[in-house]
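Every protein chain but one is kept in place in this view of the complex.
Chain IDs A, B and C follow the sequence of writing; residue 1 opens each chain.
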Amino acid sequence: MSNSFGELFRITTWGESHGGGVGVVIDGCPPRLELTEADIQPDLDRRRPGQSSIVTPRKESDTVQILSGTFEGKTIGTPISMMVKNEDMRPEAYSEMASKYRPSHADYTYVAKYGIRNWQGGGRTSARETIGRVAAGAVAKKILKLSFGVEVLAFVSQVKEIKATVDPATVQFSEVESNIVRCPDAAAAQKMIELIESMRAKGDSVGGIVECVIRNAPPGWGEPVFDRLEADLAKAMLSLPATKGFEIGSGFSSIYLTGTEHNDPFRMIDGKVRTTTNRSGGIQGGISNGELIHFRVPFKPVATVMHEQETVDVENKNTTLKGRGRHDPCVLPRAVPMVEAMAALVLVDHALRQKAQCL
Amino acid sequence: MSNSFGELFRITTWGESHGGGVGVVIDGCPPRLELTEADIQPDLDRRRPGQSSIVTPRKESDTVQILSGTFEGKTIGTPISMMVKNEDMRPEAYSEMASKYRPSHADYTYVAKYGIRNWQGGGRTSARETIGRVAAGAVAKKILKLSFGVEVLAFVSQVKEIKATVDPATVQFSEVESNIVRCPDAAAAQKMIELIESMRAKGDSVGGIVECVIRNAPPGWGEPVFDRLEADLAKAMLSLPATKGFEIGSGFSSIYLTGTEHNDPFRMIDGKVRTTTNRSGGIQGGISNGELIHFRVPFKPVATVMHEQETVDVENKNTTLKGRGRHDPCVLPRAVPMVEAMAALVLVDHALRQKAQCL
Amino acid sequence: MSNSFGELFRITTWGESHGGGVGVVIDGCPPRLELTEADIQPDLDRRRPGQSSIVTPRKESDTVQILSGTFEGKTIGTPISMMVKNEDMRPEAYSEMASKYRPSHADYTYVAKYGIRNWQGGGRTSARETIGRVAAGAVAKKILKLSFGVEVLAFVSQVKEIKATVDPATVQFSEVESNIVRCPDAAAAQKMIELIESMRAKGDSVGGIVECVIRNAPPGWGEPVFDRLEADLAKAMLSLPATKGFEIGSGFSSIYLTGTEHNDPFRMIDGKVRTTTNRSGGIQGGISNGELIHFRVPFKPVATVMHEQETVDVENKNTTLKGRGRHDPCVLPRAVPMVEAMAALVLVDHALRQKAQCL
Partner (left out) sequence: MSNSFGELFRITTWGESHGGGVGVVIDGCPPRLELTEADIQPDLDRRRPGQSSIVTPRKESDTVQILSGTFEGKTIGTPISMMVKNEDMRPEAYSEMASKYRPSHADYTYVAKYGIRNWQGGGRTSARETIGRVAAGAVAKKILKLSFGVEVLAFVSQVKEIKATVDPATVQFSEVESNIVRCPDAAAAQKMIELIESMRAKGDSVGGIVECVIRNAPPGWGEPVFDRLEADLAKAMLSLPATKGFEIGSGFSSIYLTGTEHNDPFRMIDGKVRTTTNRSGGIQGGISNGELIHFRVPFKPVATVMHEQETVDVENKNTTLKGRGRHDPCVLPRAVPMVEAMAALVLVDHALRQKAQCL
């Protein structure tokens, strides 16, 4: 535990990279929502390995199947079980991992915790685990859009030193999807792609930042004092593999302003209570205030590299290990739908929670 | 909801700044722990307003009372209820807040959410709410120390541009407590204090960074895939008022290294599996690896300033508001015990969860 | 754990019979509900010891205080903390209990579980623990009545062999409250009172059945498959001290009918889908169907009797124990508000959960 996330729109993911498959059960999806595999597959395709020259080449079609919870194309209020079968399993490629801990992976800590591990392909710690999240996130995004007009959009804003120039208020999905690195700044995207390809050539990897915006969230979502909207978003993001932090609105740079400089003044605009700046990042006191929700998540460079590294084996002897086979130079393009999924799951959960308390 | 935090060591806080008091109920505290008010009060004193010239001058003794859950000085496995009475209530000082929303406070969002608010002193959004957290955190810290030898220590590492030089591996509690700003770098501390005092004089405020280290956590704490240790720490920190982010280990700066540079090599040291660097921040794959757990939390500048600011009133008209009365130029010294408390609550919860899964 | 009950209208009770007091925190109460102590005290008075000649004579005023969660007489969406101070503490009366386990009490099992116990007055296992439940239940009943027109009404229907004749469809609160045993059948009530008084004279005790009806619950409350409405009611009732069972609708006697005889036919009545019999007890498939919800709960005779009984002491030696001091010949009159409270807590929780899933 815990492989569940959410209070009222609650998902439970299961599956290892090597085994029968991976999947998710959604409990709490409202009934009468039109839902078929066609709503899910596009986001899985954005998450899929082998989608471009700059991501891991593992060959998986990642075709989703809805096993329960719908009837005649609509949700019926019962649990939605979705599954993707594993296809590209090559346990032999991982045989060295049976006896050695990969640096900055979870091999050692899983053994420390469970006393056992599935060393084939990373087992549960494989990025394949996020398939269930992305599938459930697609359902969450559909609910947010149809029932609340809320849009969740993520994009790559930085790869190593290369920073994109993006206006979070206006960036569009089509711009994000216009290139394989999912950065809406075309010039920066080109440089990012070149950098990632050079890393692939070197057998090394890079990290960067995924930024996420949530538009049209109404004022009132978020549950003080512990389930503040930003607290749940932070947890959601840090639950993704390879993330090292989170910041919302002014984030870490908030500390360079005084209170007078930092505060967001309120003004009436078009009959609505608005703020004229948005250092709060769309959330005040843990509750959405109607402004753009805007946060940033750093992803460390992928830990598997094609270079010899110092490590320890399962018999607690010093040794070395060199990555082999499929090489993933950068997780960022595939992380974009993961971030969207987790953000959408948090948002739809809070939307339902807000409904619950209004008599 | 939710005013509860934790799965097995679960706290529920209650109370507004103006009302009968504030408090906390701890459910799940192991029995037979020696516990009296003397274990709790010191951390409340570190959190207390009026403790020095650089924090808010509100006059509260914040004397804690244990109402249940102990017998003859020991816990008995039943809920521990602790309470602090409110003393310094001056509702008249807040009368203007009855009709105006304070910028970058939660006045507006609470009304948006609940349709009603206690405008006296911020009500539930007051920092007084953290009294319950700090009281419960003191219990958590005692368990961690006695049962696991784990130490949780936070300190101020930056105020606005002033950065301290601190070795997280060796910094001691006595160094943190040696000055009123709770920064273990004496030279930096002096500058910080001067800056905060100048802000007080100007009626303005500053923010900064609280850093936290957790020593001796054994390998194996953390519950993938959603309740990763760093995910729960992130949520804990973002649930504190005024926080804008979280980073662990290499954090946001991880993106400037390649995978080869960033990975933490494993080596056998003194018969233990150790890493020779700690960019992971003591957690890999969501599970502690036995290294120092190390994270950083930015606190924005306090929102209440003694300057006229643009805002909106409860009748949705543009207006201005100027802070009056007690002025808090910097929350950081008081945030230190809050950060420790939330970190300790996360850790003890995961310690108990780890016990639960071992047959 | 767990001292919390409910998912969205969640209560946490605390307190032992000897200590600072007992109380409850309600998390999830909808805002803008008018609420003062005057809404709570009447049910506490119905639960109070010393209310009549047939219940325990412990002298407690059980005066409730609302410490948080309301402002100017209305709930504000924050946790409602309520407390009752302990008054009649006579630890010396329990000194023999420090060394001996009372038969059919929880003294031995608490030691087996926690390795320690508060032996004064039963500690947490005292019926005083239900004060928090009854206080929270009073809030739940008010919400049910005001927001949904739902009434929760319990009464004593049997004491030992004495059975009352009561029409669950029409029985009124005033009839229940017309006598000290809370049985709406006046003739049976008189016999019950006489029996209980004779038991008091003998230093013995009796049990019986509390029956509960819930009127006007709309169709649609209940969360299959595990949180079926009757499942949560069963848990709620079995969580009360001294209960030994639960049955709903036809209950245990359902087994004497064939399917054809037992089924409840549907008919349209006054434009509504109704059943012409109600062996289902108002719940089908775990969801309310709009009919009267009707269930029965047996309470065993009070375990403390004024006779010498065989038992074991804390040093695991055979011994005997004779109850002394205050004697409670029958818990049933005081159990009535407890049953109502727990039923109301289940219902309001499911009412809120139903709201949460409707977009």
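FYI, a residue touches a chain if its C-beta (ideal position, glycine included) is under 8 Å from a C-beta of that chain, and two chains touch if they have at least 3 such contacts.
What you are looking at is a predicted structure, and each value in this text was computed from that prediction instead of being measured.
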Chains in view that touch the one left out, judged over the entire complex = A, B, C
Touching the hidden chain, out of C:R32, C:K74, C:R90 or C:H105, is C:H105
Chain C, residues in touch with the chain not shown (by the definition above) | 1-5, 7, 13, 101, 103-106, 108-110, 112-113, 124-125, 129, 158-161, 199, 204-209, 218-228, 230-239, 241, 244-252, 254-268, 271, 273, 275-276, 279-281, 283-290, 298-305, 307, 309-312, 316-318, 353-354, 357
Which residue numbers on chain A touch the omitted chain?
-> 1-4, 8, 10, 12-16, 19-23, 25, 27-28, 31-32, 65-69, 71, 74, 76-81, 83, 110, 113-118, 120, 123-124
So that we can see where the missing chain sits, which residues of chain B does it touch?
-> 8, 28, 30-31, 33, 77-78, 143, 147, 224, 352-353, 355-359
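Convention: only the chains that are shown with their structure count from here on.
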Specify, for the interface formed by the sequence copies chain B and chain C, whether it is same or different in terms of residue numbers shared by both sides, with half as the dividing line.
-> same
Chain-centre distance (mean CA atoms) for chain A and chain B, in whole Å, is 26
Averaging C-alpha coordinates per chain, one finds the centres of chain A and chain C separated by a number of Å equal to 46
Where chain C touches two or more other chains simultaneously, the residues are 8, 28, 31, 77-78
